[in-house]
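Mind looking over this structure? Questions follow.
With one protein chain withheld, the remaining protein chains of the complex are depicted in position.
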Amino acid sequence: MQVENKKEFQPKIVAFCCNWCSYAGADLAGSSRLAYPADVKIIRVPCSCRVNPMFILRAFQRGADGVIMCGCHPGDCHYTTGNYYARRRMTLLFSMLDYLGVEHGRTRVEWVSAAEGVKFSTVMNEFVEKIYSLGENVRLEDLRCKES
Amino acid sequence: MEVNQVQRIGVFVCHCGTNIAATVDIKRVLEAAAKEPGVVHAEDYQYMCSEAGQQKVREAIKEKQLTGVVVCSCSPRMHENTFRGAAQKAGLNPYMVEIANIREHVSWIHKNIEEGTEKAIILTRAAIAKVMLNAPLQAGQSKVVKRALVIGGGIAGIQTALDIADAGYEVDIVEKTPSIGGRMSQLDKTFPTLDCSACILTPKMVDAAAHEKITIYTYSEVEKVSGFVGDFQVDIRKKARSVDMSKCTGCGVCQEKCPSKKIPNEFNRELDNRAAIYTPFAQAIPNVPVIDRENCIKFKTGKCGVCSKVCLAGAVDYEQQDEIVSQNYGAIVVATGFDTIKLDKYEEYSYQSCPDVITSLELERIMNAAGPTKGHLERLSDGKAPKSMVFIQCVGSRCADERGKSYCSKICCMYTAKHAMLIRDKYPDVDVTVFYIDVRTPGKNFDEFYRRAVEEYGVHYIKGQVGKVAEHNGRLLVQGADLIDNRRILMETDMVVLATAIEPNPDVRKIATMLTASIDTNNFLTESHAKLRPVESPTAGIFLSGVCQGPKDIPETVAQAGAAAIKVVGLLAKDYLVTNPCVAKSDELYCNGCSACEKVCPYGAISYEDREVNDHGIREVRRVASVNSALCQGCGACTVACPSGAMDLQGFSNRQILAEVDAICR
Amino acid sequence: MVYSYYPGCTLKNKAQDLDKYARMSAEALGFTLEEIQEWQCCGAVYPMATDEIATKLSAVRALNDAKEKGQDLVTLCSACHHVIKRVNDDMQNVEDIRTRANNYMELKEPYSGETKVLHFLEVIRDRIGFDALKEKVVKPLTGRKIGAYYGCMLLRPGNIMAFDDPENPTIMEDFISALGAEAVVYPYRNECCGGYISLKDKELPGKLVDQVMASAAYKGAEELITACPLCLYNLKHSGSGKKLTVSYITELLAEALGVKEE
Partner (left out) sequence: MHKTEKDKAILLREMSGANVDKCMKCGKCSASCPSYDEMDIRPHQFVSYVQNEDVEALLESKSLWKCLSCFACVERCPRDVKPAMIIEAVRQMVVRQRGGNYLLPDEVPELLDEELPQQLLASAFRKYSK
């Protein structure tokens, strides 16, 4: 086991947020000044169903320590059914990641509405805490991609 | 690292007063941005969204010949359009602008300047990485045909058509049966005011028929739909009426003289019979009969022709053929209504075996002066007046099994209270008992209405579903349990009325398929958003009116019909529709024709066509996906479903998102 | 056509008529009922508790026997049919029961519900056909008004028994009509006779049987038929009201086919 030989672990966390609910929820967390760690970086997508599992694998390959995907609540998708597709795809992806030995806690799917600034912040705090407890992701990172 | 050398990116960092500048070191962001490959310009300003700020963006675009712009500011949901507009004014394609959200996602939540600045830099890099891969996009335009189609001529369709027509647009109503009027024309009285249904409906029917902007196609069905929002092409089949509408005077002699009079009368729920040439009811619009060819002696045997002989106007035309009317529409409203479910799986209530067990809709006809009993309340088995009646609620509603429907039919509690009250009012010696599970009366003056049935009219309400209804000794034995008194109920009664669940008109599935409008497991049409877009189908240009969208009563239906009409008017008022250019696009060279994308598309925007492609010099015809950009809403579901990577989303392409991921994880 | 046949205990004893006439009629209709070897009592009620295994094994044994012979399994007694059909459904669909039952049984190969279970009436309806039956009738029961008494066990639960519409069955009525008699439909034909409760309680079955009899008589039935020995017993011996005669379905069949010895 590799134990913290770095001075301080600074996780890289990618959050995919759908434009209609979760990104707006993140904006609301901002305008409500509800803090969460700066390790989280948000990528805006039109809908959670735009998130290709490949994007998540790419993030891990490039050294991300955690990836979270947020969409509208089931039944509230702006595109009616997009989040259902996303949910199924992520279930499959997560079972594959499980098989690869990537800890379950490194990925997460959350439904956050445009009105749930508090939830967005709470979820991000929890998720970052989880990533801290899991430590650096060493499973999938492709060292060739690392910039010196 | 791939860098497009021809890109010249400008980065504009906004202070937002102190909103950003207080916790983000703007200077360091500028420095970091300037070092990024491709960035040829970086500047900051107090308020980038102000006219002066926009001026800076416009000038830089012109002076530095920028090909892409990144604005580090507030959320794109706030000012993306502002900066796109600025870019456009300076001659840059508006879709070459990206926003790094360093206010809501950075400065407002991260109070540590070090952390905030570092994150702002990373988000800026991600935006730069994305914009490097942006492509100029053109918002398209499509024309709007200023005519609407309403499918279904019940109260929902009539009201929608009237409202659209009053706003000055042409509307066509297509109605399957020989007359408009729908379910409401079959009702006797309406809750909660107990006014006569025909008295309030017929004037609306007349208005619709007389309206110069409304064309009514009765005895007609939609046969084919193509096109998309703004310009649907629709084929309507006008079934042969066998009666010339222009000649018929509506005298009714043909119906009287027709020798084939034993045909179950649909309008009276088949409780009595009609002739083979008939108008469904006296106030029918148009008041022109049709010949039911399946049951007409002339059509079956070639002999007869009585109706033709007695028609003084010479309107009967046995040679008439179906006719196809082709018409273009800007918008389509579905108002196909409902029917009651079949009760063949509920024989514990003896509906099939005993004529004195009836549905509520049958009771409406029995209570109606034009109904099978001329409005006299009597048993259909022996014509005797009942001394006691039992109403059973929730028959087939709220069921978890396949016999019934999972939903609450919503109207039954109220119409049962109405029936109970009307009977007690007109026949005070008839004892009325209602078996209920819950009495649900949300609605203005609804609970008061139900309470009046109990308090003023002495209707007995018993909580508990009935277990069995059996005919015995000429009466009906109702077996139930009173859940409040916890005692067995075994009562004899004369008539049992079943509050039968309603379901969408079975034809709606066919229509929804033609319209590519989505439909739920219960065959109700799905609305675009359950709360915020309740009268719009997710398919652009398709609107919903009445029970086809979900169970509702007349007031709600009329309200929804008006809402659907205003949405249609809002669409028809435009000459052109601007289309969102961030839509899916398939690369024909990669497409393997598997249809995976077509299956996940909620809008029916993807179709397949055989197209000649030039694959590196080899020309061949392949079956490839084609996206209709007018229908595509840009969700991106297809891009992930595509196994070959042919499908991509403009503005959110795979490469763009991967570039953002890479930039964040650098 | 040869079918595996599970007669059950009562048909070997108090309900010998049901069994005897079934075999005779079957031959007349061109199929053979081949009694399976060393069958054991099915237990007469389906063990509903989800943790019951041992009580289901005799049914599994019979089912497996038919499977090994490659035959469908025919039953007559409503109780046997009910138990065997439901256990078969468990063996098909409930993994826990299937695994545990097979662990007990040590069969050549595991049994997972392969055998098709048919009631004698289903053989007539689905394999012979009521029209074909009609043609084989030599002594039509013309003029007789017969009510079918289904009871509960053949019909319910409808999704598993899949015998007929549990609230509006017609198979016995079609059977009666095919034999040339008038089938009388009455609403209490699918209500319980009181079942096993009559061993210790005579009052409740009495009430229920009186209701069935009154309902059938009101609708004009002059006699009743049933497939179940316990129903027959309760219909005959319980209650104080007016009685219609009750006989087994197979007796009526044998009579119409002209194979019943007088």
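Every chain is named by a letter (A, B and C) in the order it is written, and numbering of its residues begins at 1.
Methods note: contacts are C-beta pairs under 8 Å (C-beta built on N, C-alpha and C of every residue); 3 or more make two chains touch, one makes a residue touch a chain.
Computed from a prediction, not measured in an experiment: that's the story for all the values here.
Write out, one label after another, the shown chains that touch the chain missing from the document.
Looking at the complete complex, the unshown chain comes into contact with B, C.
I'm checking contacts with the chain that's been left out. Which of C:Ala44, C:Met91 or C:Leu141 qualifies?
Reading the full complex, the residue touching the unseen chain is C:Ala44.
Just to verify: which one of C:Ala22, C:Ile36, C:Ala79 or C:Val123 makes contact with the chain not shown?
If we include the chain that is not displayed, C:Ala79 is the one touching it.
With the full complex in mind, choose from C:Ala22, C:Ile124, C:Cys192 or C:Leu253 the residue touching the hidden chain.
C:Cys192
For the chain not shown, which residue from C:Pro157, C:Gly220 or C:Gly258 touches it across the whole complex?
C:Pro157
So one chain is hidden, and I want to know which residue out of C:Thr55, C:Gln92, C:Ser112 or C:Ser247 touches that hidden chain in the complete assembly.
Going through C:Thr55, C:Gln92, C:Ser112 or C:Ser247 one by one, C:Thr55 is the residue touching the chain not shown.
Would you write out the residues of subunit B that touch the absent chain, in ascending order?
Interface residues of subunit B facing the absent chain: 348, 394, 398-401, 403-404, 437, 463-468, 479-481, 483, 486, 488-489.
Just the residue numbers, please: which parts of subunit C touch the chain that's not shown?
Residues of subunit C in touch with the missing chain: 8-10, 13-15, 41, 43-45, 47-52, 55, 77, 79, 152, 155-158, 166-167, 191-192, 194-201, 204, 208, 228-230, 232-233, 236-237.
Operating definition for what follows: only the chains that are shown with their structure count from here on.
Nearest whole angstrom, what separates the Cα centre of subunit A from the Cα centre of subunit B?
Comparing mean C-alpha positions, subunit B is 35 Å from subunit A.
Using the average of all C-alpha atoms in each chain as its centre, how far is it in Å between subunit A and subunit C?
Computed value for the inter-centroid distance: 61 Å.
I'd like the Å distance between the centres of subunit B and subunit C, where a centre is the mean of that chain's Cα atoms.
The computed centroid separation for subunit B versus subunit C comes out at 50 Å.
Quick check: in the complex, which residue numbers of subunit B touch subunit C?
344-348, 350, 352-353, 468-473
Where on subunit B does subunit A make contact in their complex?
Contact set of subunit B toward subunit A: 75-77, 101, 103-106, 108-112, 115-116, 118-119, 122-123, 126, 518, 526, 528-530, 538, 582, 600, 602, 633-637, 639-641, 649, 652, 654, 657-658, 660-662, 664-666.
Provide the residue numbers of subunit C that touch subunit B in the complex, in ascending order.
Within the complex, subunit C contacts subunit B at residues 165, 167-168, 185, 187-188, 191, 214-215, 218.
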